[in-house]
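A protein chain is absent from this complex, but the other protein chains hold their places.
Chain lettering (A, B and C) follows the sequence in which the chains are written, and residue indices restart at 1 in each chain.
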Amino acid sequence: MQSSIGCKRWAIAEGYIPGWSHGPEPQFTSHETVCLLNASNEDAHVSITIYFTDREPAGPYRITVPARRTRHVRFNDLTDPEPIPRDTDYASVIESDVPIVVQHTRLDSRQAENALLSTIAYASRD
Amino acid sequence: MQSSIGCKRWAIAEGYIPGWSHGPEPQFTSHETVCLLNASNEDAHVSITIYFTDREPAGPYRITVPARRTRHVRFNDLTDPEPIPRDTDYASVIESDVPIVVQHTRLDSRQAENALLSTIAYASRD
Amino acid sequence: MQSSIGCKRWAIAEGYIPGWSHGPEPQFTSHETVCLLNASNEDAHVSITIYFTDREPAGPYRITVPARRTRHVRFNDLTDPEPIPRDTDYASVIESDVPIVVQHTRLDSRQAENALLSTIAYASRD
Partner (left out) sequence: MQSSIGCKRWAIAEGYIPGWSHGPEPQFTSHETVCLLNASNEDAHVSITIYFTDREPAGPYRITVPARRTRHVRFNDLTDPEPIPRDTDYASVIESDVPIVVQHTRLDSRQAENALLSTIAYASRD
């Protein structure tokens, strides 16, 4: 249907959960988020695979984004099949059975004042 | 005409208006902005739909960007058909009848020093 | 030649030069930059047009990026045919006669600690 927008395969090459935080939780807990938008009229079944520098990938982590909903998932909260280590470089590939849109955001509160970054993820148009 | 640039459907998967602010208003009010550029020679009639985590979408919010103009619209200021709640995750789809370019920016002034993020939105090339 | 990379038409929908600054100049002067990379073996003749909210566009501003060079141009420094006003929303279209790559960055030093944003510009693949 015309309501769907996006792609079925995305990647985020940057990934890093800072090791500590300042300020009131949970808003100011240092975190890294993958924002998922499913504008279609069908539920999206999403699988995330995490890549590391020196070991085989972890996952898949499975998330459902219902039809016409967004979910902003903190990598900090992914625990099944295993938690994502802090203060460690990683990257991710996001796959969905319906088109979705993916954006990547980090809030770093290791110092007294927080810092932010965000970028659209890489959309595979193959 | 050659002057137009962009696409007619865009999406921003991240969306979050911080719940409070520091510093002089309106520049340092925590805000989230959608920047719209219409380089064409026809007015752009833009509709924004807002997606949430746990309810049906809101909108459409209607905005006109005149020919050869830019408008930087704060989500904070969208009130018709309903205001966008603070401290709440959302996402947006932006549709226009002529090609436009869309960029997403947030200024977060919840702490004493402000933080910024920005990214090009997702352009649907379908 | 294989060395060239990029597109000939780009757009940046966000644009805003903060009205004041903190810290040592010129590094900590609040500024907005368009980064231009010309990896080709021919000089790039670049024209920038600036769009506003409530008046006709300004420009073209003309910049040459020599073959195999990058130029990081502060919008603050564009003066011909007219300076870009501070504390004012704008947007830009960047056109080149050879393929280039364009990225947008802001350093905001209005408060004691600086904030940064950056994004790839919108590449027109038409």
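Convention: a residue touches a chain if its C-beta (ideal position, glycine included) is under 8 Å from a C-beta of that chain, and two chains touch if they have at least 3 such contacts.
No experiment lies behind these values; they were computed from the predicted model shown.
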item: Residue, one of A:12, A:78 or A:101, that touches the chain absent here; value: A:12
item: Candidate in contact with the missing chain, chosen from A:4, A:40, A:70 or A:119; value: A:119
item: Contact residue for the chain not shown (choose from C:11, C:48, C:98 or C:123); value: C:123
item: Interface with the unshown chain - residue positions in subunit C; value: 5-6, 23, 27, 33, 35-37, 39, 68-72, 100-103, 105, 112-120, 123, 125
item: In subunit A, positions touching the absent partner; value: 9, 11-16, 19, 49, 51-54, 56-57, 87, 89-91, 93, 104, 106, 108, 110-113, 115-122, 124-125
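What we mean here is this: only the chains that are shown with their structure count from here on.
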item: Rotation angle (°) superposing Cα atoms of subunit B on subunit C, nearest 5; value: 90
item: Self-contact between copies subunit A and subunit B, residue sets same or different by half; value: different
item: Subunit A and subunit C: spacing of chain centres that average the CA atoms, whole Å; value: 30
item: Interchain centroid distance [CA atoms averaged], subunit A/subunit B, Å; value: 21
item: Residue list for subunit B, restricted to those that touch at least two other chains; value: 112-113, 115-120, 125
